[in-house]
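Structure, as structure tokens:
For this view, one protein chain was removed and the others were kept in their places.
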Amino acid sequence: MEASHLEKCANLVPSSYIAQGQQFRTTRSNMVRILLEKQKVPEEGWEEEMIEFLLGELSQLDSNNALGNCGAGEREGRIFSSLVARRNYRLAHGVGRSGDVTAVQPKAIGSSILNKLCTKLMLDMIRFVGARNAKSCIIVPMATGMTLLLCFLALRSLRPNAKYIIWPRIDQKSCFKSMTSSGFEPIIIENKLEGDELRTDVPGILEAIKRVGADNVLCVHSTTSCFAPRVPDRLEEISLICKEHDIPHIVNNAYGLQSSKCMHLLQQASRVGRVDAFVQSCDKNFLVPVGGAIVASFNDDNFLDKVASTYAGRASSAPAIDLLITMLSMGVAGMKRLLAERKENYSYLKQELTKLAAKHEEKLLETNHNPISMAMTLSSLEECNCDVTQLGSMLFTRRLTGARVVPTFAKKEIEGHVFTGYGSHSNHYPHCYVTVAAAIGMKRTECDVIVKCIDKCMTSLKKKKSNAVGQNLTENNETNDVTHLDVISDDVTN
Amino acid sequence: MEASHLEKCANLVPSSYIAQGQQFRTTRSNMVRILLEKQKVPEEGWEEEMIEFLLGELSQLDSNNALGNCGAGEREGRIFSSLVARRNYRLAHGVGRSGDVTAVQPKAIGSSILNKLCTKLMLDMIRFVGARNAKSCIIVPMATGMTLLLCFLALRSLRPNAKYIIWPRIDQKSCFKSMTSSGFEPIIIENKLEGDELRTDVPGILEAIKRVGADNVLCVHSTTSCFAPRVPDRLEEISLICKEHDIPHIVNNAYGLQSSKCMHLLQQASRVGRVDAFVQSCDKNFLVPVGGAIVASFNDDNFLDKVASTYAGRASSAPAIDLLITMLSMGVAGMKRLLAERKENYSYLKQELTKLAAKHEEKLLETNHNPISMAMTLSSLEECNCDVTQLGSMLFTRRLTGARVVPTFAKKEIEGHVFTGYGSHSNHYPHCYVTVAAAIGMKRTECDVIVKCIDKCMTSLKKKKSNAVGQNLTENNETNDVTHLDVISDDVTN
Amino acid sequence: MEASHLEKCANLVPSSYIAQGQQFRTTRSNMVRILLEKQKVPEEGWEEEMIEFLLGELSQLDSNNALGNCGAGEREGRIFSSLVARRNYRLAHGVGRSGDVTAVQPKAIGSSILNKLCTKLMLDMIRFVGARNAKSCIIVPMATGMTLLLCFLALRSLRPNAKYIIWPRIDQKSCFKSMTSSGFEPIIIENKLEGDELRTDVPGILEAIKRVGADNVLCVHSTTSCFAPRVPDRLEEISLICKEHDIPHIVNNAYGLQSSKCMHLLQQASRVGRVDAFVQSCDKNFLVPVGGAIVASFNDDNFLDKVASTYAGRASSAPAIDLLITMLSMGVAGMKRLLAERKENYSYLKQELTKLAAKHEEKLLETNHNPISMAMTLSSLEECNCDVTQLGSMLFTRRLTGARVVPTFAKKEIEGHVFTGYGSHSNHYPHCYVTVAAAIGMKRTECDVIVKCIDKCMTSLKKKKSNAVGQNLTENNETNDVTHLDVISDDVTN
Partner (left out) sequence: MEASHLEKCANLVPSSYIAQGQQFRTTRSNMVRILLEKQKVPEEGWEEEMIEFLLGELSQLDSNNALGNCGAGEREGRIFSSLVARRNYRLAHGVGRSGDVTAVQPKAIGSSILNKLCTKLMLDMIRFVGARNAKSCIIVPMATGMTLLLCFLALRSLRPNAKYIIWPRIDQKSCFKSMTSSGFEPIIIENKLEGDELRTDVPGILEAIKRVGADNVLCVHSTTSCFAPRVPDRLEEISLICKEHDIPHIVNNAYGLQSSKCMHLLQQASRVGRVDAFVQSCDKNFLVPVGGAIVASFNDDNFLDKVASTYAGRASSAPAIDLLITMLSMGVAGMKRLLAERKENYSYLKQELTKLAAKHEEKLLETNHNPISMAMTLSSLEECNCDVTQLGSMLFTRRLTGARVVPTFAKKEIEGHVFTGYGSHSNHYPHCYVTVAAAIGMKRTECDVIVKCIDKCMTSLKKKKSNAVGQNLTENNETNDVTHLDVISDDVTN
């Protein structure tokens, strides 16, 4: 309530109360003032009402909500359903203008402020989680894959002759499609097996550059966050090569903002070599619904402007709204807590899975470079001739989602390219395994459920198999399971 | 309430009441049943509570909302903020899977049903508004420009050698960028002046095809909805040419779903010739917030599948949610009313602007082929040496948004191409003018405000000019106006 | 958004936009300012967002929402459930203090302002609908009956010896119980039949006063709004008697705010005689949920203060919140529309029921003094030996609620008193009848449904009866109906 409005209430309640009310009012008013001045994530999260207030106030600055506004165009932000209006805080104009997804809209001042503010808070957040030298970022209302595609399209105009993208293999479909859909030919660099880990074949990258010629390479497309036993790419070495050969370097940091190790890798890479942009998912790092991604950069140059202006047309403001709400609600303190919990869960899950592996005479793969996920072999299942993929569907129907069971033999064709050992990031990984992640937002109790559920399903599978010997029984009690291959294909390709 | 639950209440209230309650319950239950069976927009719109109920029920089918679910992946649909959860109906997984934006997600059964259902209702709506032969459609969570870009990327893999897009000029930035950002070279076909109208130069298209060779043409990119004095393209002729030369034909029908004339054009074109897909905006036709577009097709072939699978990664479910709510809330009856009102507003606005033109000795341009917008010359302003663009900013600061003032001299460079007469869709349109639209959702009273506001501002401008003669006065009372060029650039480029 | 906050946004968007935003902001800010200054219902209703904003701002002034507040008492406005918090706008402290339901609470400045403001707007509304001389009012968070009881309790301390309440009979249970529950003995004045109307027996009142002695009379308790064929009491005559004999006069104006005739009666009565207070329902007049009543007065004296201070303890703020929202949302214009529609519906319903009466050889009773409801005889049903109460249950199960079927023979005991002809406000009303109201908020289409539904049910009843003659059939297809007597008892006693 504006101070002057509260004063008017002095004819309704005693003025001594008004004075007390002004105190309360000022406390809140200051919080908003500081946010708008500093444009940083507040230390402590805001309560929901404050956040809705701010959104409401911004909304009132958009022309479709301006009292007395009249619309003579073809897009005037009218909303038919009051449900839709309410859930979108009556923010109807989206973000950006036709030529630039970060541009300010004259018709939508509030939406524009919201989007800019969200971007500033996001940059603050990115720095806080470890990329201290990050200089700028933009929020793109598309998921990670399409945002990588947008980066590649933006690079095209800068390197019109380039045809190839050099890509250390990561078996995630949208990563691959981001390159083929944008019209480029991926040069797949197979990973090297080091101990149990699958790591970047740096010499392979160099060789590929030499083979096709640096000018013909659009960029190197590397990855930080991935499922064990693959580990984050050797970003330092790659960025050095990129610098040396004057090749752009785009990093897929999909869910790396939650890991200080991933962020450290990026920060280091940017110091010693070339990193043009790193791309991350909003939903995977900030616990918002799917739909947005963040492109960030360590440079002052205008590559991000180029990316923004490659986006043709306006875009949904939903991701920015969800992010702004979440960052204000979380505060720096909330993010700290989440990061700390994640780290603890990672250790705890590792410890418990190690015990489980011992019990089943399996091995928890040693993949210490992977700070988020871990994998346990499934050799004992293979030994008793179980179909390991069946484990995947059993876990799924028991409401354990996201665990990926990876067989050794899968082949998959994507956009004309046949991958061997698909899902394992390798043509011939020596084990089949199950891999699970300790991701941000996970609860400690979930770690326990994971371990118990895998244990139970493995035991059950083996038992059935031994029962079935000589009886030629088909398994009936899993007939309601979602088809194996279907689930697997989800698991391994995301 | 399930029938069996209501029965349990018989120990709380008399059972005769329970029987009455079961009647009420059944009425509503039947509405849902019919919707899911027929998959058509209901004749009468639903009340909001019914819609929220359905969304809530779908939401409960997603794994992140399944009680007892445990998440072991990196994307488990967790939502940090309860505000965000609530506004998204806890639908966190978005739509699509990594390889296909229309694919069903095992983790998100409810979201998947929602998206499929929304698509079915949309197809019903598209047929209802005039494209009776439409066979399929997909909803893409990006605005029109990016969706056109996606179509072009999808075509690339089918026509790997094609480099050109033939494009009858339409001065809307995102249309142009959809082609350049996807890496193609637009061949601009200047419009022909016929009477006051700017119409498609069909021979020019033919000539361009011959010049570059049909195989090198990715597609013809035509437009239906546009600002007068440009009128919808001659779709029949273009589609015949495309058929004959085996060239794909993508139609930008941005806000054409609201016009039976635009839809008739499309329907006819598909009968006689080739239309591969037509793309339209969700917000401009269905009064939802910016963020989604619809690609529709008259064919059974799988071009739409190709488009869907070109999208790399999951996507926001926000557009589908907003559309589903809106279509259910609107009903067929609601859409009918909106279309009828729009038509009446169009006639009324025309009539009133004709009067205004007479008053100011201007002309309402005769652009009968344009069913949505109309333009009035501003010659009298030019004659007294006014800066016509100033009219634009005056209108804007008086809360009349969307009216475009188009001078005759504007030049603009977009992605390296210099457009002459930018905003007028023509190198040398003979008049400067102001153009306004009678768009869906507009109220009758807005027509009056438009006419009054233009009248007042023109009168004021002329008066100031005549006062200023010999006095060398600068105009002060408009100094707070949003900068002229800035607004203009918004107006003319959208 | 405070002006100074918006200024801070100048580092996010161009300052020319900020200027435009300030305009928008000021428009809204002025609306709030004017409301708080004038404390009158706005001419045009506010949009919902503005209303929620105001509620949110008030809520922030309550100590339970003050950031940094610490509670050391036993009632600190803590709310466990965020659902509950949200639906109550976090207003937890209710209204009033222990000794006075209108008192200001130091702990709840916002709630106190809300309640006071609501009262001021309500007084404005009461004057607008016709009681132009009304001087004050209070909102009591109890329905009409309990509020009448509160008035009687308040009168007790002023007239400690009084034992009787003189009450022109109105067959509504809560009216009767308001007197018996407060410990007084009602002196029932039977109504007089004049034509078809049941009207106040003024000499009967005088006689009663003489019989028991004026000092022993707590008050006269009269009624304006009632179901035909009873008509509003002769308020002028009653108030003259009260003035003359120095007896308080409390008017039950339950749903009379919606009728200019009822309000005129009150206004006149207050001019010529004595009216201490008139009590009306919030839900019946303002279309809010059940739960509140308004006590209003034409006097400056402090009877309302006495009523307020008779209420022991704090009370729910729900009625005040619902009323404030509704009055702001409705505006004076909205109320005008509702009143006009109601009048038209009354005439229309009368006209259609007259036709129906003719068809069934019944009579629409001539009860022109009743401005809201009307009654049609059911003689034809009686003539064919139908159980008229069955008509009531048939209407009810066909989703026609609120129509009262009144037989001539009903007896009912309430608190030891046996009423003859209960429901008809008379010991021996000559007809059985069905009575319906044209109440505020009713839609024109509902008038048609009422007439059709009564027609259909009467026809059906007669037909069954004639079929049943000589066949001794029991009626089966109504077995699911809510028990007759049950419904009747609801209908006639409310």
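Just a few scattered comments:
All chains are identified by letter, namely A, B and C, in their written order; residue positions are counted from 1 within each chain.
The working rule: a residue touches a chain if its C-beta (ideal position, glycine included) is under 8 Å from a C-beta of that chain, and two chains touch if they have at least 3 such contacts.
No experiment lies behind these values; they were computed from the predicted model shown.
When the missing chain is restored to the complex, the residue among C:F278, C:Y311 or C:Y433 that touches it is C:Y311. Of the listed positions C:L12, C:A66 or C:M394, the one in contact with the omitted chain in the full complex is C:A66.
In the complete complex, the hidden chain is touched by one of C:G21, C:G130 or C:G145, namely C:G145. When you scan A:S82, A:N133 or A:N302 for touch with the missing chain, the hit is A:S82.
Although one chain is not displayed, chain B still touches it through residues 1-2, 4-6, 8-9, 11-14, 17-18, 20-21, 23-25, 27-29, 31-33, 36-37, 39, 48-49, 52-53, 56-61, 65-68, 82, 90, 104, 106, 109-110, 112-113, 116-117, 120.
Within chain C, the residues in touch with the undisplayed chain are 48, 51-52, 63, 66, 68-84, 87-88, 91-94, 97-99, 105-107, 141-146, 148-149, 153, 156-157, 172-175, 177-178, 180-183, 225, 227, 254-255, 281, 283-284, 286-292, 309-319, 321-322, 325-326, 329-330, 334, 338, 372-373, 396, 399-404, 414-415, 436-437, 439, 441-442, 446, 449-450, 453, 482, 486-487, 490, 493-494. Looking at chain A, the residues touching the absent chain are 14, 16-17, 19-20, 23, 82, 397, 480-483, 486.
The rule we apply is simple: only the chains that are shown with their structure count from here on.
Central chain assignment: B. Criterion: smallest distance from chain C-alpha mean to the mean of all protein C-alpha atoms. When chain centres are set by their Cα atoms, the one at the greatest distance from chain C is A. Between chain B and chain C the centroid-to-centroid distance comes to 48 Å (mean Cα coordinates, whole Å). Centre-to-centre separation between chain A and chain B, using Cα means, comes to 29 Å.
Between chain A and chain C the centroid-to-centroid distance comes to 57 Å (mean Cα coordinates, whole Å). For chain C, residues touching at least two other chains, in rising order: 14, 17, 20, 23, 82.
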